[in-house]
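Apart from one protein chain that is not included, each protein chain of the complex appears where it belongs.
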Amino acid sequence: MNFKRLGVPAVIAVTAAIALSSCASNEGGAAPSESASTLSGNLVGAGASSQDAAQQSWIAGFQTANPDVTVDYDPSGSGAGRETFLEGASDFAGSDRAFKDEELAAGGFKKCAADSSIVELPLYISPIAVIFNVEGVDSLDLDAATVAGIFAGTITNWNDPAIAATNPDATLPDLAITPVHRSDDSGTTENFTEYLGAAAADVWTWEADGVWPFEGGEAAQGTSGLVDAVSNGNGTIGYADASRAGDLGTVSIKVGDEFVPYSPEAAAAIVDASPFAEGRAEGDLAIEIDRTSEEAGVYPIVLVSYLIACGQYEDPANVDLVKGYLSYIASPEGQEVAAADAGSAPISDTLREKITAAIDSIK
Amino acid sequence: MTIQTTRPPETSAPIANSLTAGRLPKSAPWTILVAAIAVAAAVFGVVAIGSGSGYNWGGALFIGALLYIPAIWLFSMLVEGRRRAMDRLVTALVTGAFLLAMIPLVSLAITVVSLGAARFDADFFTMSMRNVTGEGGGALHAIIGTLLMTGAAAVISIPIGLMTSIYLVEYGRGRLARGVTFLVDVMTGIPSIVAGLFAYSLFAIFLGPGTRTGIAGAVALSLLMIPVVVRSSEEMLRLVPNELREAAFALGVPKWLTIVKVVLPTSIAGITTGIMLSIARVIGETAPLLIAAGFTASVNYNLFDGRMQSLPVFVYTQYANQGNPPEEYINRAWAAALTLILIVMALNLIARLVARFFAPKFGR
Partner (left out) sequence: MTSAPAPIKAKLRIGDLVFSRSAVFAGSMILVTLAAVALFLIVQSIPAVVATNEDASILKTNFWDYVGPLVFGTVWAATLALVVALPISIGIALFISHYAPRRLASVLGYIVDLLAAVPSVVFGLWGIGVFAPALVDAYAWLNENLGWIPLFSGTPSATGRTILTAALVLAVMVLPIMTAICREVFLQTPVLHEEAALALGATRWEMIRTAVLPFGRSGIISASVLGLGRALGETMAVAMVLSASPVITFQLLTSVNPNTIAANIALSFPEAYGLNVNVLIATGLILFVVTFAVNAFARWIVSRRKEFSGAN
């Protein structure tokens, strides 16, 4: 009797759940059968959270076109994504960096055939904006050394001569600078610190790392936390996916002799201007971003996130599904959807050609 | 008793009513409060004029209320003496503590309701997030997941927790009881994220790596829930007077019936509160569910197969992985937070009704 009494909340919870058991109105039944898709099955991916918004749009687009397919993408993080893929628990991975040479040499990809190489496709390119919140200032022109100085804590006030030198027209207040960085391990931080290290080596002496390399400055969790911290503070500056810059002020970065604001085209341009990593298998399109490029109109602070699949799968059942999904992502349509929903930069046609060839080689 | 204190005859003004003598008038606390706030307001006014900044209403009220505490003590000390002054001081402090706790509650309530109302519509309760990007979508899948997983956790935890507390209070003697008491305390310290890691690894052993299921989430939650249930019910059971148990034994009632019919009903109100608190404690857990149950955009009714979304994880993922336009994601996050709070409120209300219905009728 006491169980009956005390179990009441639990019983109510369960019955309430059962009462709610009508199907979600946007699920099932609504599949239009006009598409001649023959694909069916489950595809599981895991990895970079930076891709998540784009993945959601790709999944939505792909599932709408192929009603019998369910794709799950778990944005558990790049490291976890690579690990999961290595263990064979996912069909593909999303990662903010390509596998390193020694990791490839170690091999052991459980989903892949014994001597198969892996395919790494730079399908998600996102500019990283340097955002700030200073009243009365909407945009600033800064060179790499100044940005590095601000984040390293050597430039501490907004009216510093180094900032004023490149911004003669801006009214810079006498206000302390609060640099905000990510407190979690992230690909955005890794790409940002890599840029600072490459472009301003004498100011920024730390190695590129997903974890902020030194103590100091304000830290915030995730892109959302960082954007919140920057917008709620006064005199704050941070770095985040450009799509999340919103109303905050943004920095144009000095490349060569001109200042380039972030834009999808400029971000795609730097990828085209950068060489592929050497010594990789065919289909492994790892890119070494040239952060110090002086070509006109390139924006050097970009995050390139890869989709990683096997060159040859051990079990051929999912091959068509993987190829179908990756082809959709690489298609102009797929890249457009991601650009609209996640603010990524669509890949150029020259890169698409190489990627399509790589996808076709999957078996 | 027989000694009569004689009033000195030279008293100049006779006291009108000896019962209210030496006491502050009834209106005194309020008068002092208003005066204290007025003083604080004046000071803030001067500061505002001096510095040219805006007038800080919240600060004035807060400082005014703070000023009231020593003021009432001082007045009472002068008129009523030390003991009553202490009493008034504590009354002011206790009331102040309550009002202080209301500040975050009210602020939270305003924030959640005002931001959550934007998407608190029919779509939100009839749709999942499958194939939804940007606008629209809902949290049906998360509501179902939360109810199922919390329900399962309750089904696991309440019997174990309650029986353990009964054991500790009614049966427990010696080393085992002391050990269990201590371990329950230790269990309260299991960080929620470690509970998630544990449940995830446990199920990974049986079901293969990378498996995330609703039941793993429920196990993680019950790890967090059991100690709260044990701790609070133990406290309540201990408060049942021994006289009641002894009376029952004297009438020849078996021990287990005494517990079921006498001890539990007497403490049912407290136990229910404890259980509701434990449910409230785990229903909002994010970190362990993120790890153990994962998340998904689709509805899943099966605790034993596939990932399951829950409301707190929904709030977190909507906030952390915003797409375009971001307001839509933020609005969904707040609407889900509002839903979660409403669910707990409803559960709480039901539990209180249950407790009132079953509790023995006391005078108080």
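Residue numbering begins at 1 within each chain, and the chains themselves are lettered A and B in the order written.
Definition applied: a residue touches a chain if its C-beta (ideal position, glycine included) is under 8 Å from a C-beta of that chain, and two chains touch if they have at least 3 such contacts.
Fair warning: this is a prediction, and the values are worked out from it, not measured in the lab.
Only one residue in the set A:L104, A:I131, A:A170 or A:A229 touches the chain that does not appear here, and it is A:A229.
Here the missing chain is touched by one residue of B:I37, B:V132, B:A218 or B:A333, and it is B:A333. Seen from chain A, the chain kept out of the figure touches residues 49, 76-80, 82-83, 176, 178, 180, 183-186, 210-212, 215-221, 225, 228-229, 232-236.
Remark: the residues of chain B touching the chain excluded from display are 83-84, 86-87, 89-91, 93-98, 100-102, 104-105, 107-108, 111-112, 159-164, 166-172, 176-177, 179-195, 197-198, 201-202, 223, 226-228, 230-232, 235-242, 245, 254-257, 259, 269-270, 273-274, 276-277, 280-281, 283-287, 291, 311-312, 315-316, 319, 333-334, 337, 340-341, 344-345, 348-349, 352, 364.
As a working rule, only the chains that are shown with their structure count from here on.
In the complex of the two chains, the chain A residues touching chain B come out as 1-3, 5-10, 12-14, 16-17, 20-27, 46, 49, 52-53, 56-57, 59-60, 63-64, 70, 72, 74-75, 84, 87, 89-90, 222-224, 243-244, 246, 340-343. Chain B makes touch with chain A in their complex at residues 123, 126-128, 130-134, 137-138, 140-141, 143-144, 147-148, 150-151, 154-155, 158-159, 162, 208-210, 260, 264, 268, 271-272, 275-276, 279, 294-299, 301, 307, 319-324, 326, 347, 350-351, 354, 358.
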